[in-house]
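Structure in structure tokens, see below.
Note that one protein chain of the assembly has been removed; the remaining protein chains are unaltered in position.
The chains carry the letters A and B, assigned in the order they are written, with residues numbered from 1 in each.
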Amino acid sequence: MLDISQVYNINFLEEGMLSVIPEAIVIIFAFIVLFLTFFEKLSKSDNPYYLSLISIGFSMLYILMLSGRTIDGFYGSIVFNRFSVFLFIGILFSGFLTILMSKNYIDNFEVPLPEYYSLILFGVASMMLLVSSNNLIMVFLSIEFMSITAYILTGYLKGNLRSTEAALKYFVLGTFASAFLIFGSVFIYAATGHLNLYNIHFFIVNIASKGLVNFGDIKIYLAIGLILFLVGLAFKMSLFPFHSWTPDAYDGAPTPVTNFMATGVKIAAFAIFLRIFSLIYNFNIMDFNNILWMLAILSMSFGNIAALMSSNIKRLLAYSSIAQAGYILVGIIGGGYYGYSGTLFYLLAYVFMTAGAFAVVIIFENFDLMSLDIKKYSGIGYKYPIVAAAMTFFLLSLAGIPVTSGFMGKFYVFSAAIKSRYNLLVLIAFINSAFAAFYYIKIIVRMYMPDKEELIASLNGVQRGGMSGGSDQGKPSGDFGIVNGKINEELMIVIFICLFFTLLMGIYPQLFINFAHNSISSLWNI
Amino acid sequence: MDFFIKYLLSILIFFPLASVVLLLFINKKNEGLLRNLASILSLVEFIFSVYLFVYFKPDTYKFQFVEKLNWISTFGASYFLGIDGVSLFLILLTTLLTFVSLISSYRYIKDHIKEFVILMLTLETFMIGTFASLDVLLFYLFWEFMLIPMYFIIGMWGTGRRVYSAVKFVLYTLSGSLIMLFGLIYIFILHYDQTGNFTFNILRLYNTHIPINLQILLFIALFLGFAIKIPVFPFHTWLPDAHTEAPTAGSVILAGVLLKFGVYGFFRFAMPLLPAATLMLAPLVIIIGVIGVLYGALVSMVQKDLKRLVAFSSVSHMGFIMLGLFAMSAISVDGSILQLLNHGITTGALFLFVGMLYERAHTRQIADFGGIAKKAPILTTLFMISVLASIGLPGLNGFVGEFLILIGSFNHYMLLTIIATSGIIFAAVYLLWMFQRVMFQGITNPQIESFQDMDLREIITVLPLILLMFLIGFYPAPFLERIDPTVVHFLSMISRHGYVHNLIKLKMGLSNA
Partner (left out) sequence: MSINGYLIVAGIIFCIGMLGVLMRKNLIVIFMSLELMFNAANLGFVAVSNYLNLIDGDIFVIFVMVVAAAEAAIALGIAVAFYREKGTVDIDKAQELKL
């Protein structure tokens, strides 16, 4: 392994500083991008966009150079280990794909560009801080950092009522959740006297080994604290009773930001939950698995039923993400090496399939409400064969059909849960995924098998007029005309990256499984 | 050549996929080339698969053409292929029927040719993969993805309520498959608990000891998955819709190959993995099968739509096969497996003929036909042969299979076998009645006046199937001698647990019905 400290001769710095270099790179670039605003010429061109991509690349490079090491920084507040490396890569990919998607999308609005990109970079940095934080203060700070960037990005479309309203709802409920988070921290602190996660972990292990019965007050405080903390995190993970912001925020936000929330925020929230759960919750304080069990079932059932009834594709994907959160939770409930690495695997798979689906949504989005209706997808299978084929794979992956990463992920977490004998939970999860297939297939039906009239309308535009669009035979007519997609290079790159990983993780997942396994091993390597 | 034989199964699986890649590069307007190339490639694939038959050693039950590569070592899943006497013929059937259905659709499929041939060849890859894999996870991967091309074939080129039928087909089979996957994963975990090793190798999973109560629950889970695919009586409702609305090629593949997967699943997975539950629940399954025989036959009698009639006759035939399989005597299981092939060949041919009638008259209503015999003697003759094969006339293939099933199961389940036999009589009634109304009588429909006989392409389409009907009918030995060792071994695997069977029968007072 290359020793960074020797290459850069930074011996005089605390080694702990190394633990935040990946985040620091992103943050420094975020500031550079932000300062571009002052130079009119620079900010008008594509510079912010390219700078953001470069920063992600640099950060990725550093992570690969540092990977394998475990570094405690800032008196144990930040831990850089293989667990965070895995999630950094997921988060950086999420940010990278979001930036690619934004390029042409955000140009359609009269909004300042450098700030937009710098906010995305800040968001990426905050998520990275979140997954490597090891102290309740740090957890709180990075969650707030992440949420604030997300609030601003959600409401970024100035003068767009839907965007503002989404930001408003997201803000109120997000802050509400944060309040639960810190109030939970109070009780955890009161019970243990520590804020560092490892110290809390040792404290709990210690008293758990002596039998918690004799520690009356401590046990009650701990139970209250952990429940409140769970509520706060459940909001961020959009699990069922705490999901209500999800559809609105996803719907109103600019679509690249929706993608960012659906992928980045979700994996960061799940990662920190996984970390805290494995360190603190998983002892006989009370039966948290039963609580999670209920949350998982409610999330997937509610998400699937609501998705089935929605006709707006962004809302549909929002509800489906609630259901997916339920599936991911099954892995955490399953527990152990197997379940936790399955959770990580699923999270990474989820990033690619969701990002791919949102990229396709962006292609066909016309900035009016109607263009998000799934009716508008009629016949695009014939007009845009590659995009539609990719979308089919993303939807199949979300539905959990084989040769896609979604199947492997589901298989992984569900078998982990069966291993821990949560049979009923898995059975319900299986029934749910059969049920969920229905609404994913509904979109595929739209794309490839429109009604006869819709088909005729689509054929008029495509076959007889020729692919190039030089049609003299008339345009798509009626309410169900084919949407004209705006395909551009960036979106195609996103789609190809997502498709590549979705299929690779579905066909030969061994690489990623090894990676996830390694990461999990460092979770207990205290 | 050594290389070719050694990796023949992989070649068979991936050759169609490679063809798909080739076809992707051809302009979609070049329809003639697409059709011809796809047909030629599928013919090449069939010729490759004949090598399997040639190089197959008939006197052993052991898996042949075995290939094993690490795939997902964490789960102990491997790329593990191999065939025995049963999967050998099912693969041959698959390659033959894919070729047949590709050349049968020159007239039927008019638009989106490129998508069609690509989907057909993709489907072929996954069908062969399902039959060839000896690793449960690999099997499931092939098994479930297979739904997707089939779904597109029904939904994009079907008739009438095609979308409804396609979605119904996918959701039915998907729900069953997921419950089945639950069962399979459970067995996988049980194996881990007992040995400390993760493995999906089916040969090792056979050795898992599962308590009888659990076996019954798991058997139900697997039963749901496989029974929906077959489909066994109460789960059959997707079948008539899917068969009726699918294009001819889709119906041929659906009836010819996809329905076989359910039985194959029982044969390869459910029964050997859960022998005690199999022995215990066999009478119930047979009762369900016999109900299916009668139900399918009775419902066929009242059908007005040709394709629906053939579809329901499948329900009846598959009930028969279930009877033979679960009677679990060597002869009856031999018969069942042979009947699987027969059903694929015969029903495939019947669907081809129905397709030809539909292409000419643009209707499938039996009442709209009549008097075709005068206009199209060749079609009438060949159709007659297929109908007689389906009825089970001696000298044709259907007779051999049904006869073996009946003798094999008569000793064990006398009453049920007698009831099932009435299914054959019903089959004769509805098929001959249908044939008489379609082919003879006076011409009532003006469309029939200009009815053309089969052209060369169509004769080539059905000829291999007709020849096989005679071959199996007169000389089934080459088939049976390859199937038999596998079946004997299969029964020995189950009867290791035979003592449990007797014990349970004593307890429950179940007599051989």
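The working rule: contacts are C-beta pairs under 8 Å (C-beta built on N, C-alpha and C of every residue); 3 or more make two chains touch, one makes a residue touch a chain.
Note that the coordinates shown come from a computational prediction; the quantities given were computed from them, not determined experimentally.
Shown chains touched by the hidden chain across the complete assembly: A. Contact with the chain that does not appear here is found for just one residue of A:Val79, A:Ala166 or A:Ala399, A:Ala166. Taking the complete complex into account, A:Leu141 is the one of A:Leu141, A:Ala208, A:Ala223 or A:Ile507 that touches the chain left out.
From the options A:Tyr49, A:Phe80, A:Phe122 or A:Phe187, the residue with contact to the unseen chain in the full assembly is A:Phe187. Against the chain not shown here, chain A presents residues 136-137, 140-141, 144, 148, 151-152, 155, 158-159, 161-162, 164-169, 171-172, 175-176, 178-179, 182-183, 185-187, 189-190, 193-195, 217, 221, 247-248, 251-252, 310-312, 315.
Basically, only the chains that are shown with their structure count from here on.
Chain B meets chain A in the complex at residues 70-75, 111-112, 137, 140-145, 147-148, 151-152, 155-156, 162-163, 166-167, 170-171, 174-175, 178-179, 181-182, 185-186, 188-189, 192.
Note for the complex: chain A touches chain B at residues 382, 396, 401-403, 407, 411, 414-415, 418-419, 423, 426-427, 430-431, 433-434, 437-438, 441-442, 445, 448-449, 463, 508-510, 513-514, 517.
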